[in-house]
Structure formats: C-alpha cells, structure tokens
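Note that one protein chain of the assembly has been removed; the remaining protein chains are unaltered in position.
Coming up: chain A.
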C-alpha cells in the first residue's frame, strides 16, 4: 500500500501555527475591579476567528495518524478500534456532575461505579476493586501502595520489589517511587520467568513480584502456579500488570493464577480512545485480605438496600487522585463490557490471539520464542528496527513498538488486536516484508510520504525548544 499524509507546512501562508504569528497582547488589569498589584500587566495569546481555528485544528488533525486511519500495532499498547457509541454514552450531560455532590444526589453515577467494580472483580478473579487510579501506571502505584500498607500492618518491613527484565518501564519506576529497591529478574532461554532465578531472588525483603502475563513478548507464563508459590512462601505478594489482559478475557483470571493485586488498563482492554496519550484509567483489584487497604472512598450498596453510598475502607491508604479518577473513561469501559457480554469478551481474546499468530506467520523477519498470545516480537536482525519502522510509515501502516523488549535484539513488538481484518493484517505483513527487502539506504532516509521527514531527535533534545516563546531564542530559527 502506498500512502501520502497531509502536510500544510510547505507554504508560509498555510502554516497552521497558532500564536507565534497570531498573538494579541492585552492588559488584563486594565479596568479590573481588582487592585493593579494583584493583576498581570500583559497576556499574549492567539486571537483568531472561529473559522480560522476550525481550519487550524482540522489541518492539524489531518497531519495525525489514528486507529481509524489504519492499524496501530504497537506491542503492549493494545490500540484497538474504539466504538463510537461509548462517546455518546460518555457525553450524557446528566453524568457530568461535580465531584463534591452529596452521594445521595448522584445515585446514577454511583450505580455505574458499583457495577463496574463488580464486573472488573469478576473478570480479574479479584474480591474488591478501586476505580480511582487515573492511568495504568497510577494503578501500579496504588497497588504497590496497598501492598506496602499490608506489609506494614503486619509489622513486616520489606524493602524490595522484583521485576522481570522484560517488564514495562512503569513497573520499575513505580516500585522506586514507592520507596522500594528494584531487583531485576532475568528471563530464561524460553523468554519466560526463570523460576530458579526467582527462587534465588526472593527473600524476607521481598514485598512483591510485579508480573505481566502473558508477558511482553506474548508468552504465557505457564509456571505461574509455581511462581506464585515461590513468592508467597517468601511472604511476598504477587502483582499483576494488566497491560496484556486483552489476551486472557474469559480464558484465565489473575486471581485464579495466584495474583493478590492487579491493575486493569480499562482504556486498552475495554474501550477508550487513547486521545493522543490519554486519559486512561487504571482500576486496581485485590484479594479479600487486602480490600481494607484500598484507596478511599469506595462504593457499596447502602445497608438499608436503598441505593448506593461511599465509604472509606477501614485501613485505607488514602487517595491517589484528587477525586474519583477518570470518570469518562470508566463510563466507556462499563458501556463496552455491557455491549460485549460474556461471548463478546471471549471472542475479543480469541480474535486478538488469532490475529497475532496469523501475522507472526506472515512476517518474513525472524520471530523468536512462541507460542504467542496477543503479541509477538519479530527481530529485524542486522537491520535497525527504528529504520524499518520509519520505512513502514511510507507503506501506510503504523509500525510496531521498536527496540523493546531488550530480550529480543532489534525488537519489533507487534500487537494487531482483534480489530484488524485478515486483509488489514495482510497489508501489515506486506509492509513488514517490503521494508525487509528495501535497501539500507532506503530505510535510513525514510519516511518520505509523511507530514515530516525524519526528525533529528538528538538535536531536539540537545537544544530544547519547548514553547513558541523559545522558538525566537533559537539561533537556527529563521
């Protein structure tokens, strides 16, 4: 497939840049009822008409890839199609209430939160769920905070969290943020957790093992029961990173595998458009013995059977968000689960896994390990994976995640999700394979059909220009 992305920057007249050229300066203090020393002297912001702004943002949108434009097979990111009806549900004006409303006056919202807590608990095999964390990494932090509170309540001073080398960077950062030393666990030659290495790593210092299953090359950790036993025997807790839960919907539950705490990336597994980087939501599920430590407040049915109420778990860790979290994302997740039902959830994992395995068959790069669940890491071998990715842009597909995980050299971590059709997967494979056949020079000079040509990332980092105010300071800027 050939592809040409929109570009408006070539002609000075059409450069869609807001304020650098179109700013207007006013003095907000002039005529204010406030005394002059409390108000600013100047404010300069874009001052454009509504049609000009409509055109500005429309053009920007046309210079942007999206999952509705084509496949977005970013491994471990689960970029699936987002059904539009969830936008309709989330836009209901009755749901957009202020968070300080008396709970008795927002029974509809509480009913939805209570229902979602229940669905997520069932899907994860957990006993209690908090919906408060506003993203997956925030869920990790809430979960590890709960683990810490649990150990402390038992008078148990533990200092380490174990994380497999292949895990998401957020796991390491979260454990450090919570004050733990991070113990990195190597993978075995099959790409899975090395149980012997785990046995050597656990100790009375082990607070938790953070694990993704299937892991970040799409492999199911078949020894999960043994892993759970090793961690639990050492007095540690088993934490499930929900990034790859889409592969397991209805087929296995983290709670049944021995996990004590998990987060759900509801914006990945269920449905929320990723919005160019967020918002997401990262609810956390725990087993019964950890429920009393969950962030406050929680939702439950009122004891008199009359509606729903908020309550604070007895030994709550407190809060990880100012209010109740990313409400509009939670609404979409609830609507999506309702739409799919049991059979839809099962089919989502079936098609996601089928698609990954089909694409892995079609790609001519080497694909180590296996069998795969929802994603696989091809290797571009002696070719630079980042260059291959840039070349794929010219073929009208978004490339996979590159150079990660490190256990696969020149990794191209590919996750097509259930949203791609057979013909779309064939196009993706064709893009992989065309790039594999192209010369190194063609790869290094790609892309040529996108809005921008190859961007000099090193220069952008060396000479940071982070606002239009800073552009004027750059000697390179003309």
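Note that in this section contacts are C-beta pairs under 8 Å (C-beta built on N, C-alpha and C of every residue); 3 or more make two chains touch, one makes a residue touch a chain; residues count from 1.
In the analysis below, contacts and distances are computed from a predicted model.
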Per UniProt, the name of the complex member that is left out, chosen from "NADH-quinone oxidoreductase subunit NuoH", "Trk system potassium transporter TrkA", "Aminomethyl-transferring glycine dehydrogenase subunit GcvPA" or "Succinate--CoA ligase [ADP-forming] subunit alpha": "Aminomethyl-transferring glycine dehydrogenase subunit GcvPA"
Sole contact to the chain not displayed, among A:217, A:257, A:378 or A:431: A:257
Contact with the hidden chain (one of A:126, A:175, A:231 or A:412): A:175
